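Only one structure is covered here, and it is reproduced in the block below.
As you look at this complex, bear in mind that one protein chain is not there, while each of the others sits in place.
Chain lettering (A, B and C) follows the sequence in which the chains are written, and residue indices restart at 1 in each chain.
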Amino acid sequence: MRYERPSSMEEAVGLLTGATGTAAVLAGGSDLLVKMKGGFIEPDLVVDIKSIDGLREIRETSDGFSIGSAVSCAILGESAVLRKAWPGVVEAANLIGSKQVQGRCTIVGNICNASPAADSVPALVAAGAKASIVGPGGKRTIPVEEVATAPGKTSLTNGEIIDAILLDKRPPHSGDAYLRFIPRTEMDIAVVSAGVSLTIDEEGVVKSARVALGAAAPTVLLVEEAARILIGSKADAATLEKLAEACSAACRPIDDKRGTVAFRTKVAGVLAKRAAATAYARAGEK
Amino acid sequence: MVEVTLWGSLGAAAGGLNKIDIEAKDIRELFRKLAEQYPSLEPYIDRGIAVSIDGVIYRDTWAKELPEDAEIFLLPRLAGG
Amino acid sequence: MAGVAVTTTINGDEVEFLCQPDETLLDVLRDRLGLTGAKEGCGTGDCGACSVILDDRLVCSCLVLGAEAQGRQVETVEGMARGDKLHPLQQKFLEHAALQCGICTPGFLIAAKDLLAKNPDPTEEEIRFGLAGNLCRCTGYDKIVRAVQDAATVMKGA
Partner (left out) sequence: MGFDPRHLERNFKSVGTSPIRPDGVDKVTGRARYGADFNMAGQLVGRVLRSPHAHARIIKIDTSKAEKLAGVKAIVTAADLPDLTDGNSEMYAILDNCMAREKALYDGHAVAAVAAVDAHTAKRALKLIEVTYEVLPHVTDVDEAMKSTAPVLHDTVFTEGVEPKPDAPSNVAKRTQYGHGDVEAGFSQADFVVERSFKTEQTHQGYIEPHACVANTSPDGTAELWVCTQGHFVYRQHCAELLGLDVSKLRVTSSEIGGGFGGKTHVWTEPVALALSRKAGRPVKLVMTRDEVFRASGPTSATSIDVKIGARKDGTITAASASLRYSCGPYYGMWAELGAMTAFACYNLENVKTVGYEVLVNRPKTAAYRAPSAPMAAFAVESAIDELAKNVGIDPVEFRIKNAAREGTRSSYGPVYGPIGIGPTLEAVKNHPHMKAPLGKNQGRGMACGFWFNFGGQTCTDINIGMDGSVSLAVGTVDVGGSRASLSLVAAEELGIAYEQVKAVVADTSSLGYNDMTDGSRGTFSSSMATISAARNAIQTLRERAAQTWDIPVEDVVWEKGHAIAKGEKYGNLASLSLKDIAAKSGNTGGPIAGHSELVADGAGVSFATHICDIEVDPETGATRVLRYTVVQDAGKAVHPAYVEGQYQGGAAQGIGWALNEEYIYGSDGRLQNPGFLDYRIPVCSDLPMIDTQILEIPNPNHPYGVRGVGETSIVPPLAAIANAVSNAAGVRMTHIPMSPPRILAAIEAEQAG
């Protein structure tokens, strides 16, 4: 195995494009090194992108925020502006692993690992986040939900690297929230999860909403029916119950060591309604 | 002569006996006589039998004396964590 | 596999080593540098026994490549005491009987040091969540939490 630490995106893309055998991108390493340890992947080349200019920065742009792909979730959590604008995204990112893992892991790594249970992804999908991709063919931007195509698989092509995640500026009266279910209080992978982002008008009526579920299908689910139920409501109890039902109905989970189909289906709805209530309350505060 | 009570499975191995009267002054003699009189108990003795004398369990000490009026109970030698 | 030459700072001392590109920082510390205070309990970032501080960030050294330490600052349990004077956390762990087998102790000490550096006056809940990445199987955590609370009090007064 070869270890490279390029200082520019061009160099990194060149290394990946020119690689023979298996190449892997290293940012936080909290998935990659575990896979290497278990012998699930034996890369011939590891490209550490942390020394590339700008990749460890959170930038506020005219449209919103650009989060560099080597920004650790701990750094993300320390960003006051981001916490204020996208509390749901930040709390989701801060749920990944322990303090130790927080010091290393990144949301881009979380997206590219393509696990259906990734914590940050439902929140990012609900937030309408986009991935900025650099590759041998230039730059492109796609919605976050289009990155993972199946468990462990992404739409990135050979030599492509996500350099940043883009989040919009928030209109007033907006809020988001993310909730996951884990058996312990920490250190677990989500059994099922839900992210909700919404904007309300002056009267408290939901104008727009996005609802996403994690670990409820092979990839993160954007539940449009749930958003339709929320829009036009004041997130009252009856609406939230309908939302929960819609979310449960949309689930296509599996039975595995972390949970059953019945459990995930039921709890997806419970979490979605609770996250929606939190997002709605947050929207009302701003 | 002491009266020795056997635990369930040991009693079954001894032909359904629950209690045995045996002339033995200590644990060593008890095991020897048990093996002589009840050959089917030998595998159990080899695997390890503990002797409870008035509620105190002896796992190893052969020399322990068996008082005439004592409450003597045989148990399998236990494992612990 | 060609070795990678690394220059780094460990517990304030500049250190140079040669490691395999896929070798973890934990393996480097333990097998190449003789710093066996960090322990391998799982190798997958789930137990925290290998915790070290890397440039002011608490990390599992089993999830860091040795090569990544180039030009950075590494702090391990071996660097906590000053000469023969124990760090307040070390002292309080002893006084509160906060260790039984002690295998998790170096990781807890490092994690607690990082916690108190960022939050000198944590609540019990903040301590519990702050140390959730470190597994202890002997103590039930009770005495560990108390030791950290006590150390925080002492360190605030210092």
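As a working rule, a contact is a pair of C-beta atoms (placed from the backbone, for glycine too) under 8 Å apart; a residue touches a chain by one contact, two chains touch by 3 or more.
Predicted, not measured: the structure shown is a model, and the values here were computed from it.
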Chain C residues that touch the omitted chain in the full complex: 1, 20, 30, 35-44, 46-47, 49, 76-78, 80-81, 86, 90, 93-97, 99-106, 109, 124-125, 127-129, 131-146
Hidden partner interface residues of chain B, rising order: 5, 7-9, 12-13, 47, 52, 54-61, 64, 71, 73-76, 78-81
Interface with the unshown chain - residue positions in chain A: 38-39, 181, 183-189, 191, 256-260, 262-263, 266-267, 270-271
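Note that in this section only the chains that are shown with their structure count from here on.
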Chain of greatest Cα-centre distance to chain A: B
Chain centre separation in whole Å, for chain C relative to chain B (CA means): 54
Approximate Å spacing (C-alpha centroids) for the pair chain A, chain C: 29
Separation of mean Cα positions, chain B and chain A [Å, integer]: 67
Overlap residues in chain C, where contacts from two or more other chains coincide: none
Interface hub residues of chain B, defined as touching at least two other chains: none
Chain A to chain C touching residues, read off their complex: 1-3, 5, 26, 29-30, 33-34, 36-38, 43, 46, 48, 50, 72, 74, 97-101, 103-104, 185-187
Residue ranges of chain C touching chain A (in the complex, touch as defined): 1-2, 4, 20-22, 24, 43-46, 48, 51, 54, 57-60, 62-65, 67-68, 70, 111, 114-115, 129-134
